[in-house]
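A short worksheet on the structure shown next.
Of the protein chains in this complex, all but one are displayed in their positions.
Which chain is which? They are A and B, in the order written, and residues in each are numbered from 1.
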Amino acid sequence: MTINFNNIYIKEKNVVGGPYIIDGPLSKYLDYKFYDFYDGEKTSEDCEIKELRKSISLIKNKYDLVISSDLGNQLMVSNVVNDKINKPYIGIYNACASYTAGLFLAASILQNKNINDILVTTSSHNLTAERQYRNPIEYGAPKKEYQTFTVTSATSTLVSKDKTNIKIECATIGTVVDLGIKDSNDMGSAMAPAAAKTLYDHLIDTKRNINYYDLILTGDLGKYGKEIFKEYMKKEYNINLKKYNDSGVLVYDMKNKDVCAGGSGVSCLPTYFLTLLYSELEKKKKKKILLLATGALLSTTSVNQKKTIPCICHAISVERV
Amino acid sequence: MNRKEYNKITKKILPNKFNLKNLFVAFISGGIVGILGEIILRLYLLIPSISMAEAVNLMMVTIIYLSSLFTALGFFDKLVSKYKAGLIVPITGFSHSTTSSAIEYRKEGLVSGIGSNIFKLSGSVILYGVVSAYTFGIIRYIFFGG
Partner (left out) sequence: MSCDKCGESMSYIYAFIFSGLVCLIGQILLDSNKFKPGDVTSLFVVIGAFLDIFGIYDFFVTKFSAGAMVVIPSFGHLLIHGALAKAKASGLLGLFTGMFSLTATGITSTMIFAFLHSIIFKPRD
């Protein structure tokens, strides 16, 4: 399903970056930095709350509604933060595909003539995600080479009907794809087919060629996941990807930091998109990009019950006008 | 594409499962823990009129204490991650997993936090140790008289 928009733009945005992001390639584009995993708070959840609050407080323009997403159980961080914001609020969970899902929902809700601006936020924190999905923080379970390292950052995107240079042009909503991966450490393999299906459906719906875009960007497939994605696109849909990259390998200094296969998390794709890539768009170095945020829809219960991992990918096409 | 064909693709691209370096690291670090245990045991045996059983107990308590302390000080998890099975398989692993769970859940309270979660990772060792000791104990008792 692909929906076209002709009046939706990104008016303002910011990224609040934490450890590993602040000393990576995106360092100079960050709007605010925090230097350790607790930032003076008692728990990692409190730190995540503090950073998301900071990100939202940096927004100068007004907004009518907030759509927030994070990885925590029952969206604890988003819920607590929105308590002080005092605006109509909807929390959404699509795992790491939440960002593009949020942009689609914002663009759709904005079709209502009474609403003009919607704030879409994301938040993820490495320790909070580790603690919930894997092991206690001080436990040193050996890391697998192909597992990903959740990005610690908070982002805000103000989506508006007021015209700016960056336009949200259309959205393709993905369907759930599950090719039988059970290993919760190998999310790249689990999510690649979902990204492939959404990309293919998008190209069919829009009647576009793969070379239409200056960059196709997946969310967090990681170092190995992106190769699996390229191979799968070739074998299944006979499409050769050229102008393609994955945010997971672009947000960190992969050579000098021990981040295994790269970044993941709700904030992974927006952290790259809203910093380096956004500046390339503004400078017209790139004009048309496709954001493919991928989410692994697993839970600790489903993993313990030895279920396979269903995945989803939502696409947003962004243009420099 | 079906699951089997997809598995072929992922298998080709993902890094090799078995890694000689990992095995070597585990062997050496595990061996070092063994030597450390022997050194500590010998030191305790120097205490006059101490029995072997007491010395062994003291040796185990020492290793358990040090693993717990190093976990609490925050660097043992990096060591365990680095030396893998070499620190997980000895009793250092048992102590480390119990202490890290206790530290983690302290912020959720004494009862619902520490109390409910302290054996999250190590409880299965105690449970299956007891169940198997009981089962195999019965077998030995019946066939060999104890």
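Quick note on the criterion: a contact is a pair of C-beta atoms (placed from the backbone, for glycine too) under 8 Å apart; a residue touches a chain by one contact, two chains touch by 3 or more.
Every value quoted in this text rests on a predicted model; they were computed, and no experiment measured them.
Note that the absent chain touches A, B when the full complex is taken as a whole. On the side of chain A, the interface with the absent chain consists of residues 37-38, 42, 127, 136-138, 141-142, 144, 183, using the contact rule stated above.
Mapped onto chain B, contacts with the missing chain fall at residues 17-19, 22-23, 25-42, 45, 52-53, 56-57, 59-61, 63-65, 68-69, 71-74, 77, 84-86, 88-91, 93-95, 97-99, 101-106, 114, 118, 121-122, 124-130, 132-134, 136-141, 143-146.
We take it that only the chains that are shown with their structure count from here on.
The distance from the centre of chain A to the centre of chain B, each centre being the mean of the chain's C-alpha atoms, comes to 37 Å.
On the side of chain B, the complex with chain A involves touching residues 1, 3, 5-7, 9-10, 12-15, 71-72, 74, 76-81, 84-85, 87-88, 96-97, 99-101, 103-105, 107, 120-121. Across the complex, chain A meets chain B through its residues 42-43, 131, 135-143, 145-146, 179-181, 186, 189, 193, 224, 227-228, 231-232, 235-236.
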